[in-house]
Structure formats: C-alpha cells, structure tokens
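Only one protein chain is missing from this complex, and each of the others stays in its spot.
Showing subunit A:
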C-alpha cells in the first residue's frame, strides 16, 4: 500500500499529499501511536513521545488538548485534563513540536474550536500556517466532518499539510465517497462505534469497514480499541495498512503519573509497549504478504 498515487474519484482536483505521510506507509504496516502533548507535564511528555519513536512509531499523532473532547473515552479525557492542568496551550503545543527530537512525521489531533480561534483572525489559516512552520505533517479533527471542512482543507492545501478524516462503521454510500474524495495522508478507520478506549478484544466491525474501503487507494489505518500486539497482528492481517493506538499508551502515562514514577521509567514502558504493537503489526503483515502474492 501507499504507492503515492492519488484517489481517483472523478471529482476533479485531488487533495494535496504530504510526502512524509506517504512515505510512512510505503514499507509495510505503519504503527501510529497517539499521546496528548504535555501529559502529565511538558518535559516528561517530550520524553514519552521520543520513546514511541524508539519503539517503532512510523507516524505520531500528537493530541492538542481541548476542554470538551466529545469523541474521547475516559482514558484520553484524563490525559486532556492532566495536560491542560499542566499548562498546555496551542502556542505551547507548537513549541513542544519544535522541541521534540524525532524524525517521524507528526500529525496534530485536536478539536476544531482551537484551530478556528488561533491567531489574530478567526478561521483555520493562522493555525495551519504555524503548524507548517513547526514541521507538522497533517491534522485529524474528530468534530469536523467533511461537510464543514472546506476552510481547513483549503488552508491545508495552501501549506502542503494533509487532512486525515475518520471513517466510522456507520459511514457508507455518498458520505463515504465525499470523505474519500477529501482525505489525504491516510484514512483513519474507526474500528467500532463509540469513543476512544482500549478494549479486551478487537471489533468484528473492522473487517467490514476495511472491505468497504478496499477500492480506495489511500493508506488505511485502523484505530479505536487496539491494546496489544496480538490485536495489532489481527488488524493488519485483516488488511489494515496501519494501526493507531492511543488509550493503551495513555494508560501507561496515567499509571506512571498516579504512582509517581520517574519519566525515565514510564518512557521505558512506553517504548516496550510500542515495540510490542509494532512487532504485532509486522507479524500480521507477514501473514498477509503470502496471500497477496498467491493472488
């Protein structure tokens, strides 16, 4: 997957593609971890994100905390509260990105009000411009459906950033077409209905969602509920081009914060978990490749 070609939906102009995100999906399954920037504090969070890269991250989704995260379950809500209490703001977030010592592409995950309010004028352009300056590669905005996304899409096109959309198990027909004509970078395949949160088992809805997306030539990264290497293996074996993992990692941060553990200890655990998830994804990919070759 990820041959760099654009989606041809017959709708005219294609979305701009960021070469960094394309590349991340080019060689085997991509592991896309999420952490809230600044959780539980600025310095520790820098270490945690860097640990994810050491553990095998191909793209990192960095959460910019919003006070009303309606798409998130209790785990990520907790991260948002800790990060906000730790003083995270949009400007601090951009500093955070600049301070990070990682080579993998970074995607900003946040809610639209923060993007809309940033800078001296209302509208998404100042935020996107600043994001491009600090080297972010794209955005995921859970409360911005394709119908309302034109202003952000235009700003992303202007500054060469990707706009990742979420496809839910309920997304079908015209809506699916509309989203897939706008998406760039990768499509975030929501594995099950509901909000974010690690699960004991992966959802049976995932396979059906991947089938619906099979004809679209854009990387498909599955998120919501992935907790273990075994989950990752099954998701990738089932056809995903990548896995997105948030709550299972945030849980480690939360436990560390609660127990008063050192940042180094928590970072080590995050790196280990990242490695487990990445290795699971690779095993799943190995199961898939012979099938693909046999076709």
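Convention: a residue touches a chain if its C-beta (ideal position, glycine included) is under 8 Å from a C-beta of that chain, and two chains touch if they have at least 3 such contacts; residues count from 1.
The definition used in the following text is that contacts and distances are computed from a predicted model.
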{"item": "Protein name, per the UniProt record, of whichever chain is missing from view (\"Tryptophan synthase beta chain\", \"Tetrahydromethanopterin S-methyltransferase subunit E\", \"Aspartate carbamoyltransferase\" or \"Glycerol-3-phosphate dehydrogenase subunit GlpB\")", "value": "\"Tryptophan synthase beta chain\""}
{"item": "Options A:52, A:114, A:221 or A:274, residue touching the unrepresented chain", "value": "A:114"}
{"item": "In subunit A, positions touching the absent partner", "value": "66-73, 77, 81, 84, 89-91, 111-114, 116-118, 122, 142-145, 147-148, 165-172, 175, 179, 190, 193-195"}
